[in-house]
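One protein chain is absent from this view; the other protein chains keep their places.
The chains carry the letters A and B, assigned in the order they are written, with residues numbered from 1 in each.
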Amino acid sequence: MGVEGIGARVLRKEDKRYITGRGRYTDDIGLKDTTYAVFVRSPHAHAKIVSIDTSEALAAPGVVGVLTGADLASDKIGGLICGWMIHSKDGTPMKAGAHPAIAHDRVRHVGDAVAVVIAETRNQARDAAEKVAVEYEELPAVIDLAHAQDEDAEQIHPEAPRNTIFNWSLGDQGAAEAALARAAKVVSLDIVNSRLVPNAMEPRAAIGSYDPAEEHFTLYNTTQNPHVARLVLAAFVGIAPEHKLRVVAPDVGGGFGSKIFIYPEETVCLWASKRIGGRPVKWTADRTEAFLTDAHGRDHVTRAEMAFDADNKAIGLKVKTIANLGAYMSTFSSSIPTYLYATLLSGQYDIPAIYAEVDAVYTNTTPVDAYRGAGRPEATYVIERLMETAAREFGVDPAELRRKNFIRTFPHQTPVIMCYDVGDYDATLDAALKAADYAGFPARKAEAARRGKLRGIGFSCYIEACGIAPSQAVGSLGAGVGLWESAEVRVNPVGTIEVLTGSHSHGQGHETTFAQLVSERLGVPTSSVSIVHGDTDKVQFGMGTYGSRSGAVGMSAILKALEKVEAKAKKIVAHQLEASEDDIIIENGNLKVAGTDKEMPFFQVALAAYTAHNLPAGMEPGLKETSFYDPTNFTFPAGTYICEVEVDPDTGVVEIVQFVAADDFGKIINPMIVEGQVHGGLAQGIGQALLEGCTYDSGGQILTASYMDYCMPRADDLPMFNVMTTETVCPGNPLGMKGCGEAGCIGSTPAVINAITDALGVRELPMPATPQVVWKAAQAARRPMAAE
Amino acid sequence: MTAVSLTVNGRSATADVEDRTLLVALLRDTLGLTGTHVGCDTSQCGACVVHVDGVAVKSCTMLAVQANGATVTTIEGLAKGDELHPVQAAFREHHGLQCGFCTPGMIMTAVDMIKRHGGKALDEKTIRHELEGNICRCTGYHNIVKAIEAASAEMAGMAQAAE
Partner (left out) sequence: MYETTYHRPASVADAASIVASSSEAKLLAGGQTLLPTMKQRLAAPEHLVDIGKLAELKGITVSGDTVTIGAATKHAEVAASADVARAIPALAALAGMIGDPAVRHMGTIGGSVANNDPAADYPAALLGLGATVVTNKRSIAADDFFTGLFETALEDGEIITKVSFPIPHKAAYEKFRNPASRYAMCGVFVAKTANGVRVAATGVGSSGAFRVTAMEQALAANWSPEAVASITVPAGDMLSDIHGSSDYRAHLVTVMAKRAVAAAG
């Protein structure tokens, strides 16, 4: 590797603007004559809209316009869509209700938009929004997932009887039930995977701007995938055809999935800009609005049963899950509790029979969609809670029970679609055990007991499917789009390079890692390389960043384009130096004739391509290549996480005293950035286990609508993390990469809960395991002892 | 409307503002200093931290009129020309940022933290405790803590060398 090539800890190119306050996020953009939008939102979880009177708001100071769902409908702006078709067990397509950007007859969750007020200033818009008079007729709210499908539950969408969107299944029911019937031992658990709010620190924002002369729209938006946003807004919502709509995703302050989706607000800002005659319309969420309207994550209720033979070998798994999708189907909501969840239920284990059944259900809550990990954390939580519980009930070491069941021959076809290409689960388990000094745990536990603390240890051996995804495969599973990626490599006449990518960076450091790939291949310094992303006018197309796909898919596309550039450059050099094309090698920024001292610096080759004075016969001038790369398989990052906790039994406070993460991400471009991704993922996974949880009251009011009540992980909630990697090279892409963005969030949650239940000696524990929850569990666990 | 005048990053600034205007709105919308961010409404996330008369405050929880006559330093005013402040440099060196949104507030908090502790090298426990009012969603804080540890040690060393 070169000093800046693959594997080097190159400091980030993008940092300077962020640390000096020169980042440029959507709300930082000030277009001339901007107006400000404030949404009038439903205070009710479920109600009919009887009437909306906008007259007083329209007369308020500074108001430019007040628009409602009726205006949206009269302009024939379409509703928002869910882009992944799921069929129920009985073959019927999913029963999706309509999702207008502004509700016009009925509101279905607290925060549902009923009108938008546009004014000269933010304060004026907010003042006027209070003057929009909406009369509601309240309807019973469906909040409790367990009763959403009851016969007498209020139906939220006419399309979905019993509020059931689909009843889907995967795997062989007969085989799984037979395994359970003949099992020597069965472990079963009722599991709630709590609802989370993604909470990227930058609230969502949009600026819609319409140019009446060109009949052209521009959207600045906090999005992880500007091209997908343009596609949906053009083809389905019907704002404008694609060539009349530019979407720009400038600096984006974190996404974690929540900025994948196409939301009502950007739709409305675009449409409203045209409605008010072309002035830009800007909307920026406040934090409470984010809690009410950003797509939430997780929210599953699951019954899981796992069958083992007498030798503790897993022989079957049966899972029934009810997934809460909230009041509307968000953009990719249907794929999360299905193909991103049940397909991972085999974990790292050889389980011959698996059957999963999933009901997706409407409730009067904020829509639920992908949140960091998206389906895979839920699967990991099920399987790793089962494994830990099984080990305790069987009286065997939890690490060894897992080891006994590890998959060791690859490729491995699971009973739930996925074909694992490569892995070495013993390697990550061994690395983690060693780093955690597992052998020393009993002594540490005894020492903690002398201090009055309960010490526990918990494991999680996770697997995920990333590098999303082979287009043909996802198409056959119902995806509405292909999941390839595109790239363009432009070599300028002076030898500097612009890489245009359809991936989008919102914290991942692409401007650095992608440049490292170019440096590795062409030997040029990363300072000569610019990564261009996030603008549909610049980048030809792209599917964006989610599912840990930017390395395995996005960089593979760049590599393919680079290979074409290299091939052309070699042809030019071979021609000019009168050598055979096959003898040209690239070394330290020079193209050389192997075994001779003949060479051309890269910049000279670039210049030659553009002067075109002396090119091989028939060659076109220029040095610019594009590529569309479609992956051949998912990738399968995997690892072992070990969490060690100390519980204060007097207060229930849990301290994480050690956290070890051993991951196999395949080839790594920049270890510094990979470690950072793991750290952040761990914080979010630990956050779910200990701190975060979105709560509604029975009437559908969200009780955790600000940081006063939704507990975000803070610095003093977390330890230093001990992270390490092992490597099996992914055979599915030319760079051998697997992806690292979500692992920490997928693997860590069960490790924490397993550690706390170990410390307390309890079987189950709800999330988040707040001090109160842990104290109550400790009290309950203590009671039988006290009675002795 | 009230006319406010204050010194921001060493330059005098005046503006007519509504009395309800928050300091952060004055900085961002009127003065164009968009490095200071707003991440919550309840003064918890700290993305808006700036220095007013030499101490860290949350500019989303202060009126612009309250800052009338004050000296304000924002993230844009921390570096001396091209020379980064040691805390800025340490955040980059230790990968203490990802999406960058919380970073200005984190850095301004860290500078204040180091100063309040007398410019001595800070340990992990102190740093984590002192970051109570700053939320980061990307880094898990690991590298932020390392960056502040390193910056405080470097600044302590520089102060010692200067003595």
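Just so it is clear, contacts are C-beta pairs under 8 Å (C-beta built on N, C-alpha and C of every residue); 3 or more make two chains touch, one makes a residue touch a chain.
Since the structure is predicted, the reported quantities are computational estimates derived from the model, not experimental observations.
A.B. asks: Among the chains present in the display, which ones are touched by the chain that isn't there?
C.D. replies: Counted over the whole complex, the chain not pictured touches A, B.
A.B. asks: Return the single residue from B:K58, B:H95 or B:R137 that touches the missing chain.
C.D. replies: Of all options in B:K58, B:H95 or B:R137, contact with the hidden chain holds for B:K58.
A.B. asks: Looking at the full complex, which residue from A:T496, A:Q540 or A:T704 touches the chain that isn't shown here?
C.D. replies: In the full complex, the listed residue that touches the missing chain is A:T704.
A.B. asks: Tell me, which residues in chain A touch the chain that this view leaves out?
C.D. replies: Interface residues of chain A facing the absent chain: 123, 127, 130, 288, 650-651, 691, 695, 703-704, 707-712, 770-772, 775-776.
A.B. asks: Tell me where the left-out chain touches chain B, residue by residue.
C.D. replies: Interface with the chain not displayed, on the chain B side: 2, 18-20, 22, 41-44, 46, 49, 52, 55-58, 60-63, 65-66, 68, 109, 112-113, 116, 130, 132-134.
Simple rule for what comes next: only the chains that are shown with their structure count from here on.
A.B. asks: Residue numbers of chain A touching chain B in their complex, please.
C.D. replies: For chain A paired with chain B, touching residues are 11-12, 14-25, 27-28, 30, 123, 199-203, 251-254, 256, 286-288, 506-509, 672-673, 675-676, 679-684, 706-708, 712-716, 718, 720-721, 744.
A.B. asks: Please output the residues of chain B touching chain A within their complex, sorted ascending.
C.D. replies: 18, 20, 28-29, 32-42, 44-45, 47, 74-76, 78-79, 84, 88, 91-93, 95, 97-104, 107, 124, 127-129, 131-132, 134-145
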